[in-house]
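Just one protein chain is left out here, and the rest sit where they should.
For clarity, chains are labelled A and B in written order, and residue numbers in each chain start from 1.
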Amino acid sequence: MNAVDATNRPEQPDEAEPASLLTIILDTNPRAWAMIADSLPLSKTIANLLVFINAHLAINHANKVAVLASHSERAEWLYPTATTTPDREADDNPNGAQNGDLQMQDRDSAGSGGPVLLPIDDANKYRPFAHVEHTLLRNLTNLLSTTTPNAISSSPATMIASALTKALSYISKQSAALPAATQSTQFNYSDPTSVAGGNDLSNPSANKSSSTSQPLTSRILILSVSGDLATQYIPIMNTIFASQRLSIPIDILKLAGDTVFLQQAADATNGIYMALDTPTAHAGFLQYLMFAYLPDASARAHLITPGEGAGVDFRAACFCHRRIVDVGYVCSVCLSIFCEPLPDGTCLTCGSHLSVGNYGLRPVVVARKKKKKRKEGRVGEESRGSTPAVG
Amino acid sequence: MPRAIPGVLVECDASIKAIINRINDQHDHDFIIEDIDDEHVLIKSSKLDELKLLLKDALKDSVRENEDSSESD
């Protein structure tokens, strides 16, 4: 009876924004950082990144953050700390410890749990901030100090694919761990219309119970410094499609190097891609973070997001030599891409025998025959034929 | 130059408006600041509670409240 009265707006302030989970993948490849050490050393980046993380946590009490290092030979959690097989939670965590799953020591959201004893008890710092900072720095120091020169020289790449996979599984787990008041908000793998990223709010029943069951909106930010990821083409593309499917935007901030696939990742998942590769741009690193990368999905609905939408390089890498190709050969059965004709005509991925005549020859461009147009009484034929070229 | 008049905007249907007008007339025109239209009237802030009481009395006289008819135990 009481029709909705739009004039009552001030009494009903904005609905609470859903909590958002920001997963940052930091490329820690020592080589690449050494290259840009003059304009943006790693230490400064971390300092700026911490301010950015704090800003993210400040925006909403329920916001969460996770940081991964994509190192030269492995991907490692920086925050929260991963501990294998904890014994104390074995009882009350049925889906965790028994399977040998990783347990995440998360900061308990603003004092909902017992005291976390920190070596740094500083009254000048908000404790949750101090906690993240402390954990992150400790894990990063661990990671860097355990890296042997050998490992750097043997693998110049960075494990973006592995880090992305870890990030996605973490996000999945967090979304599932969030107790959903209504069943419908929970991600159901067997239902292709549901989304775990929570960014898709088209599900009306999920919307209805707005303030009580907030879905977790997640996004991934990759700080990339190294180039050449062609060797990881397949796993990277797989994670990209997974994120696209879960509507998790992948934001890319490129500090150095040149990577084709990350740009595609941002493009495919509606993320933001920006390349800061000049020293001036490096100087404004924090401002870029705060301005472009801080807004979460609900804020981006209001904003025009920056980035280079046009001119995305959609090239792929071949499955046989991981070369980036402009024109290649595609298996008609499994759609694998090859840079050169296969020697025995068998697809390397699915093993189908590809019997194509003129195999390995470039297609011959045949000049179009000019048809003599017969106008009278041949209308039907003309519509069946190909569209006549204009001019 | 725009003018802003502080007060209480009262929205009601036309019949109630008539009663408010009558109350106003009976009380030396001490309620209404601005008669806006058939369903809206601006009254003095200080007089709102008094008006509510008077209106209730007036309604009690004129409208027969039908008794609660929800089923008994």
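We adopt the following convention: a residue touches a chain if its C-beta (ideal position, glycine included) is under 8 Å from a C-beta of that chain, and two chains touch if they have at least 3 such contacts.
Definition applied: contacts and distances are computed from a predicted model.
Missing chain, UniProt protein name, picked from "RNA polymerase II transcription factor B subunit 2", "UBC core domain-containing protein", "Multifunctional methyltransferase subunit TRM112-like protein" or "3-ketoacyl-CoA thiolase, peroxisomal": "RNA polymerase II transcription factor B subunit 2".
Every visible chain touched by the undisplayed chain in the complete complex is listed here: A, B. Screening A:Gly271, A:Pro295 or A:Gly328 for touch with the missing chain picks out A:Pro295. Touching residues on chain A toward the chain that is not drawn are 1-2, 7, 9-11, 13-17, 51, 54-55, 58-62, 92, 106, 108-116, 121-127, 129-130, 133, 177-179, 181, 205, 211-214, 286-287, 290-291, 294-295, 298-299, 301-304.
Although one chain is not shown, part of chain B still touches it, namely residues 1-13, 16, 20, 33-34, 36-37, 40, 42-43, 45, 48, 55, 59, 68, 70-71.
Just so it is clear, only the chains that are shown with their structure count from here on.
Put simply, the C-alpha centre of chain A and that of chain B have 61 angstrom between them.
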